[in-house]
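Only a portion of the chains appears, each positioned as in the full assembly.
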């Protein structure tokens, strides 16, 4: 069963899929560290559940300190040192970042969340920050040792993240050459980051998404002695990704610095989301590989009817079938990586390639996460009764997968935004042009006409019936791209 | 949106699907109790996690006492009093039992597990127990007050439950007119039951499933003063069904009573599994309804883009589509109830109807559980970020669904056993004969030939390719049966 062997190592799988792997030795060392150290740390942290927040120190000073497991820091800092953030800006390429993320998230999908939001803080600062702001904050985010600062990207409020135009109620008031933000962020990943970007609405700005702006918010106030610039109301008791503390953040006259023009915030916000949506796809695919690798290890050591169960025809067939789909999912997700790598430094107005990227990113995020949840469920079933026990870890991947399916936009969100970029920017035409290089003409034509049929429907009906077509478009694109990667 | 309203109440849904509901007032009272009391208790118990077992009392006597939440007893005893077990034997019908289970499991899927295994203890005792055994134990299992005994069905050992012939290593040794059992049961639901049925292998019996026998094992030894007849090694930390303590049981020269002939044990074991497999299907369908009801309540109160999200076309379409599938799943599960109700008192050699039942039960168990997991996942996505938080309860249904998907046989098991009953007993012909009364002829013919194509393959290939056909057969049968129920 030669082909299933690539499941056991993220790096081997990457090698089997990509023509060349930059920084191969770095990735090999990363994988080795995870195998020998990281896996045990990650397991400990998952079992330990949600960390505590200590709001006040003994003297009664508000500190909002998060009480991690001590070794969480060890695990977290490893990736920063390896360059999951600093390489992107130093090497002017996202490829090393996403290769690292694939490798790391095979072992711990959650820890890529802090990396992603740190990247999502550094990039807009580097693109849109004034020289002074950059000088003041960028070096800390790009440090190569354990004193590196972490970032965070806080958009969502209690009203929900789908409809940001209505949901963001945080107000920004000018204060000299800076701003003051007041509001509550509800799903604030990497609470306690040293520097965050936050969406807010400058006083007097128009309603809806057009009135949003993006701000930089440091953890501590500038002129006072170490007092907090924002507060962590509490950490949320999530079902997974215990490697990242997600909290509710209170901004209370918090010092903030505007990034980019005040009326272009929505573009900056979406650029930040691009980085995390692609990360989500990559991590989802790595999770598929991991769940399959665990199922494989189990199926090789578990015996029924006189042989290892991996040798029973039905199960073997499922493994092989699912491996094929894994390759397709990877191809689609990696296509979104490659496209993003080409457009991530664009500013509005954007190129056509940017819109193509957006469509591919929606397809990839949607489908990779669906497939991850489905595979995690299947891997639990392979484990039989042990799959339902906290003790054996198989159940963890389904919890992690469900977070991936929901974060950075549920399936509904991906479909509707995908629909929008097709209707407004004709992004599907760019996609079909791209696929024309690799897909059989007849199949492509059928896919095109099916999609066109959808797009021609009246608005409500179009939205109602979008799911099936969107799914087929994702699968079709993935399969075609995989075929190309396999050649 | 009249049709979605039936989602809110299990009894209303049952009314919309069944021509008549025996014991309607009883079910209405049951539902009312759950709405006003049980829901809160069930939530508390789920949050409290795995109960403790106290092995020794203060004087050092082994007691293996399970420290439930106090109100667990309140919730548990309710269903027994209502007759989830005693009615089956008193009214000689399983219909009231499964109607109660549907109603109850809408609120707590786990608590139906104790009921099912208590039924699975009472029924073989009533069918196969000697007059003396029945006189000694049956009245306690059928009591109508809170002193009722609970049963348990312990088959699986650490080697796994799929291959019982190899997996059951518990040995039974004759001891006068009783037996002594020694071995370890691994997934022992309702640990601490007053009376269990357990699979064991009489010394000297042939290997494989033919060498198994079924025994009755009381919690306490007969002639000694209250000393334990089996031991609870520990409770397992499951991801869900906290309403039932599942443990590892040590049988150590445990007093036991043979049920039926010593060489027919495998038939008795399968008869017990019939009861729980059908329960599993019914509970799975109720869980679908519950997850949808919660999603609906959320979607009605949550606003985005200026309206309740249930009014967004994509989401509304999903609700309506999924409601249709829920009806199909119910029709298939209920067909297995009706068939079981006709054959549950049969003994080997069985009728043709019994084999038809077996096929339908495999199809229903497989597909209802798949659909339950998928719907629970979707309901989490409807909740957006809140779906990933322990606080809001949406994530519970996916945990519960995964247990349903695995218990009483994973999908692999259902497919392979379904295949077997088709090959050995031609059960599919009976199914098609049944469907011929209601299904369009052309569709039926296509389904038949597709299945026949599978059955004609060489053994390994047949098994390898079984999944897709088995699924289509389940969906097809469900849809046809649903159409009939709707008329």
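In this document, chain identifiers A and B correspond to the written order of the chains, with residue numbering beginning at 1 in each.
Please note the rule applied: contacts are C-beta pairs under 8 Å (C-beta built on N, C-alpha and C of every residue); 3 or more make two chains touch, one makes a residue touch a chain.
In this text the structure is predicted, and so the values were computed from the model without any measurement.
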item: Subunit count for the whole complex, all chains sharing one sequence, 2 displayed; value: 4
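The working rule: only the chains that are shown with their structure count from here on.
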item: Complex contact set, residues of chain A against chain B; value: 156, 159-163, 166-167, 186-187, 236-240, 302-306, 312-318, 373, 377, 380-382, 384-385, 387-391, 395, 398, 402-403, 405-407, 410-412, 415-416, 459-461, 463-467
